[in-house]
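The complex appears here minus one protein chain, its other protein chains still in place.
So, subunit A:
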Amino acid sequence: MFPKFKPAGDSAIAIIFGSEISEEINKKVHAVAETIEHTSPEWLVEVVPTYTSVYVYYDPIKISYSEIAEVLKPFLSAEPKKEEKRIVKIPVVYGGSFGPDIEFVAQYNNLTIDEVIEIHSKPLYRVYMLGFLPGFAYLGGMDDRIATPRLEKPRLKVPAGSVGIAGKQTGWYAIESPGGWRLIGRTPLKTFDPRKKPPSIVKAGDYVKFVPISEEEFQEIYKDEWGEER
């Protein structure tokens, strides 16, 4: 069963540690990813940890697919280190033009909009991974009662800071981009800045709490963060 290796094209191999989102599996993912990255073999291009898998990008000129699984096996025994719990608060305006899909999410789950907000802003979410776009954090721990499928056809443009739901996942768009998530709100924070170290407001292993705010508070924070009116 797990972990198992799968080719992902001719220049990447996926190591898959499970088939569900769980804290335990994700901690293992990060432990293995860190160990491979730390060892930095000469054929290594980069390592991308996700919820349940580690993608190892390699140079096929230096190592072939048939060799790489063998070479990676010893890394699989890496054990997670103890994490310190850091909580990052993310202010969000829910609904309206900031979250145009919140009504759909409410209807789909037979809830009121207020119930959606309450359920979404209650938990402490774990940051399982960063990905998709610069500074985009994938959070775990969303309540199943507000789970909603992605759009059938992704939007061509989603504004920076948009908070959304996709299936059982939730998170925010750190920069403007196309995307298929159901948008329920927006944060005024600048969550990714390549000039800052680290460039992202959160890192894998952090915890996030969404804090509902008013539109006025949004405008105030937005101006501080971005140096301009929205």
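The rule is short, and it goes like this: a contact is a pair of C-beta atoms (placed from the backbone, for glycine too) under 8 Å apart; a residue touches a chain by one contact, two chains touch by 3 or more; residues count from 1.
The criterion applied here is as follows: contacts and distances are computed from a predicted model.
Choosing from "Ferredoxin", "O-phospho-L-seryl-tRNA:Cys-tRNA synthase", "Membrane-bound hydrogenase MBH 2, subunit Mbh2J (Hydrogenase subunit)" or "Biotin-dependent carboxyltransferase family protein", the protein name stored in UniProt for the chain missing from the display reads "Biotin-dependent carboxyltransferase family protein".
Considering the whole complex, the residue from A:Pro100, A:Gly141, A:Pro199 or A:Pro212 that touches the absent chain is A:Pro199.
Which of A:Ala31, A:Ile90, A:Ile117 or A:Leu130 touches the hidden chain is settled by the complete complex: it is A:Leu130.
Subunit A meets the missing chain through residues 6-12, 14, 19-21, 33, 45-53, 55, 57, 60-61, 64-66, 129-136, 138, 149-150, 152-154, 156, 166-167, 169, 174-178, 180, 192, 194, 198-200, 204.
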